[in-house]
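What you see is the complex with one protein chain gone and the rest in place.
Here the chain labels run A and B in written order, and each chain numbers its own residues starting at 1.
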Amino acid sequence: MSATLDITDLKVHFAGRGGTPIRAVDGVSLSIAPGETLGLVGESGCGKSTVSNASVGLIPPTSGSVRVLGTELAGADAKTLRAIRARAQMVFQDPVTSLNPRMTAGAAIGESLQVRNLARGIALRTRVAELLEEVGLRPEHAARYPHQFSGGQRQRIVIARALALRPALLVCDEPVSALDVSVRAQILNLLVDLQTRHSMSALFVSHDLAVVRHVCDRVAVMYLGRLAELAPVDTLYTQPRHPYTKALLAAVPEPDPAVQRVKPRVPLTGEIPSPANPPSGCRFHTRCPIAIDICRREVPAWRPVGHSQVACHLA
Amino acid sequence: MSGRLSPGIIVILALLAGFVFAAAGADLLAHNDPLRQSLLMRLRPPGTSTATTSYLLGTDDLGRDLLARILYGARASLMVAILSVSVSLLVGAMLGLLAGWFRGWTAILVMRFVDTMLSIPAILLAVLTVAVLGPGFLTLVLVLGLTRWPRYTRVAYAQTLQVVTLPYIRAAEMAGCGPVRILLRHILPNIAGPLMVVATSEFGLMILFEAGLSFLGLGVQPPYPSWGSIMAAGRQYVQRAWWLTVFPGAALFVLVLCVNLFGDWLRDRVDPQSRSR
Partner (left out) sequence: MTAPALHVDNLSLAIGDTVVVDGIGFSVAQGEVMAIVGESGCGKSITAQAIMRLLPPAIRHVGGTIHLGDDDITAIPERAMQAIRGRRMSMIFQEPQAALDPLATIGAQIAEALRQPLSRTRPAVQKMLEEVGISDPGRRIDQRPFELSGGMCQRVLIAAALISRPTILIADEPTTALDVTIQAQILDLLRRLAIERQTAVVLITHDMGVVADIADRVAVMYAGRIAESGPTEAIFAAPRHPYTALLLASIPRLSDIPKSQLATIEGRVPTPAEYGAGCRFANRCPRADARCTSETPKLRPIGPARLTACHHAEAMA
């Protein structure tokens, strides 16, 4: 069976100040099988959000290929993009700004069905009511405006809107990071539940390794526009191969002092370099605790090590 | 946000409603024809009454009922203001939306045009246009409407630039909405608040412009009444008949003040950050 999402050597460069391009994404390849959830983690500025936007055609690739269910998005015309977005939908980070404040929940959820002439009148209203119930809201919520909902409820509306077209691929860009802790669990449970029930593929972008572990089958770690490591979820967390993955895992504060205070620290010195002027060789070498000479000179190959794929000379 | 209104705004809204009611119901409220002259009744003071009728605010130099003329004048003022604000709002908002949506060359062209328009003295432009087209109600509406749109364009442009970056616009693209739907359903309603604030402040200005141009004889033409032309006519009798300038002047003052206060209140509602605590 072919992949739901297939990204090959994706590069997205933005115009930067003074003509130097910002290499937000600089050669990323990954694919997501039907029904699979792939986590994409990394720190701010690593390019993970750009990958997620490129996966649904919201940002055009500078080069490389993005295929959703076999259809190429790179260089696709508006008609193709519109068609593919019926199969690939997106859940955004901030539930406040991802809903039009002047549109009722029902209008927002039903909009895609309406503008694509897939449902109208009673059929549309019934479908919207179904979707609302599916995400744990009530049909009468359709008539309310976003400001009448709490943050968690708004994110449920955003999810219902994304589900309206029954997509094969759901791209979630930091879907719970703007939510309070007690609400976060509700939304994560809902996402996992919906994804399994509809056997959707999902690209789950997050900076939170604990959240990613909870919802994903495989996890890709990104650093400064490139993939550092990609592995099945258990392998990544128990046997991280890339020193950056190890550092990230060590830096996550576990909500348990008994674990957290005895955890070995992998202190990363320094700051994340600018994607306008990435370091030579391995991009992580400026912060890597084990970097040697070759890391500064040569870009590490993307190669399999055990169950993982790693871009590190020393893995 | 609570829906309760403060006593101040209730008074303002009541006064504004009064003006609209006076303008709309001028035919019923005025018991004299504003155009009927009566040379025997010239420049009578307020409160004059005859066997057949009464002149609550007195009469003008042609013996016409001042109250009736002010009521019909309100109609002229409000009609000119409503129509010219509508024209400039429509033109300005549309240009601003398009500039904000397409950006690039469209935006540069539109915004430079705006800068050019704003650097021409409005009154001069109005006087010139009237000179070419000839004075009259329609000319007035067109002149005001087509010279006052740049402020709306600036606001619409700046707001559109902000709104297009928001995720719900991405979401609308994902839903399959075309540009027209995104502009009208997703952007326009969300920039309407600031545009309405501009519209109210412009509304007050339009009333003043109408009065000013009519005062100069470039607006509503005699014998039809307008506050500006009533005052212009009353100017030469200001010693003998103060009421000819004071009453229309007071009406103008109160109406514009109410509109402006309403505009301030509206701005506070639309943009809570600007509210003084």
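Just so we're on the same page, a residue touches a chain if its C-beta (ideal position, glycine included) is under 8 Å from a C-beta of that chain, and two chains touch if they have at least 3 such contacts.
Just so we're clear, the structure is a prediction, and the values are computed from it rather than from any experiment.
Among A:L38, A:V128 or A:V233, the one in contact with the hidden chain is A:V233.
Screening A:S63, A:T196 or A:S280 for touch with the missing chain picks out A:T196. The residue touching the chain not shown here, chosen from A:S31, A:T80 or A:Q186, is A:Q186. Within the complete assembly, residues 43-44, 150, 152-153, 180-186, 188-189, 192, 196, 207-211, 213-217, 233-234, 237, 247-261, 265, 267-268, 271-272 of chain A touch the chain that is not shown.
FYI, only the chains that are shown with their structure count from here on.
Our note on geometry: chain A versus chain B, Cα centroid distance of 51 Å, whole angstroms. The touching residues of chain A, counted against chain B in their complex, run 53, 56, 58, 82, 85-86, 89-90, 92-94, 97-103, 108, 111-112, 115-116, 158, 161-162, 164. Residues 166-168, 170-178, 181, 185-186, 189-190 of chain B are the ones that touch chain A when the two sit in their complex.
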